[in-house]
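Next up is a structure, given as structure tokens.
And now, chain A:
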Amino acid sequence: MKRLLKGGRVLDPASGVDGDYDVLIEADRVLRVERGLPADDDVRVIEVPRGFVIVPGLIDMHVHLREPGQEHKETIATGTASAVAGGFTAVACMPNTSPVNDNAGVTQFMLNKAAESGLARVYPIGAVTRGSKGEQLADLAELHAAGCVGVSDDGHPVRTALIMRRALEYTSMLKMPVIDHCEDPSLKGDGVAHEGFHAAALGLRGIPGAAEEIMVARDVTLAGMTGGHVHIAHMSAKGSLRAVRHGKEQGFAVTCEVAPHHFTLTDEALHRPVQYDTNVKMNPPLRDATDVAALLEGLADGSIDAIATDHAPHHADEKLVEFDRAPFGIVGLETCVPLALDRLVHTERISLRRFVELLSVNPARILRRPGGALAPGSVADITVIAPDARVTIHARALRSKSKNTPFDGWELRGAPAATIVGGRTVFTNPAVTGSAVFA
Partner candidate 1 sequence: MPVVMDADRMGRTLTRIAHEIVERNRGLDELALVGIRSRGEHLALRLASRLQEITGRPVPTGALDITLYRDDLMRHAVGPQPLVRRTEIPFSIDDKVILLVDDVLYTGRTIRAALDALIDFGRPKAIQLIAFVDRGHRELPIKADYVGKNLPTSRRESVQVRLEEVDGHDEVLVEVEGQ
Partner candidate 2 sequence: MTKSSLKSKDSETALAPTSRPASRLRSKHLLGIEELSPEEIVLILDTAEAMREIAERPIKKVPTLRGRTVVNLFFEPSTRTRTSFEVAEKRLSADTLNVAIATSSVVKGETLVDTALNLEAMSPDMIVLRHAASGACHLLARVCRSRIINAGDGMHEHPTQALLDAFTIRQHKGRLAGLKVAIVGDLLHSRVLRSNVLLLTRLGADVWLCGPPTLIPTGIERLGVHVTPAVDEAVADADVIMLLRIQLERMEGGFFPSLREYFQVFGMTEERVRRARPDAIIMHPGPMNRGVEIASEVADGPYSVILEQVANGVAVRMAVLYLLAGGIDDEAAA
């Protein structure tokens, strides 16, 4: 059965296509991308509403799906449902589950669960060290063979420079990145918020930007020394961006990602609209206006490679405690696209093309996965975006099991309209698509 997406604008940076084209899909592949494709009898036509944009499926390369072990927060089923509702055709999930994904058994379990749900693709990220304890390398080749696309001890930094070095050397043979959660534990201490005026006024222990910058500088140096590929996870500080730029200038294999909350909120959110809202507690923390300004610049000028949400679901009970005791993290899969469109594209900080690079082309490249392109023959992972649709974020309506978001009530312009994985429509947003039928 063939399907024809007719009447939309197609934006495929990989092939340079940007204009009004029709897309013909057969089974799980893109067959043709041309103007004026005929609607034959064996083709089902989908009328794409005026103004909608068809892009290669978006990929969120940093999410926490919490399964196995923390299913009260999220499961692979609910997490992938949240992903496709956010317009993502694939997600890369972190290994800090219970047990930690440091062996093929857990990796396989995750892949099986994802296949059962049949929604977004799941690319597991394995642990760098056994149990992510930072002492001994995990069986990285086994993890890679089982399907891991990268390794990380996320939740913690890779503990010592020596282990980071070994990991980078070893993974260079496997051609997968070491993804590091950069922070110096001694400078972070028991900090819970960005070290600055707002934390000081509220009596919250601070985490200085330097805690992140120092580790980024370490990792960039080691990437240069070993030739391995380091990817900086959830980068938040202007100093970190400086170090990344320096590494790229030197030709080191350094890439980095930024989460939407880090380019839309500052540490002022600790104070307003509500004080001590645990839904603004995450690690790395929301930083100050100068850090946000630097990140916006980096998103525009290409120094930042990807946007990734660091989707971190937590049960409501866990967040209804004193700020100090609340776990770090917020959900992000369903707020990312509206935030990026509203705050980056509509403000003309970046073009829609760059948006696709940040959310599809580059993540596919960094994880060395198919995707990020719509050329004939590519797998039919497609996101249909309604860039002008006005939406209001309602925490209660999120498909994620957890609703810990600071964006509840935000009115934004831009939303995913439909998500197609392997040629199957796995999500449509009727509020946005209206009468158009994408199935």
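As a convention for this text, contacts are C-beta pairs under 8 Å (C-beta built on N, C-alpha and C of every residue); 3 or more make two chains touch, one makes a residue touch a chain; residues count from 1.
Basis for inclusion: all candidates are chains of the complex that A comes from, given by their letters.
Predicted model only: the values in this text are computed from it and were never measured.
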For chain A in this complex, identify the touching candidate from 1 or 2.
2
Inside the complex, what are the residues of chain A that reach candidate 2?
195-206, 275-276, 317, 320-325
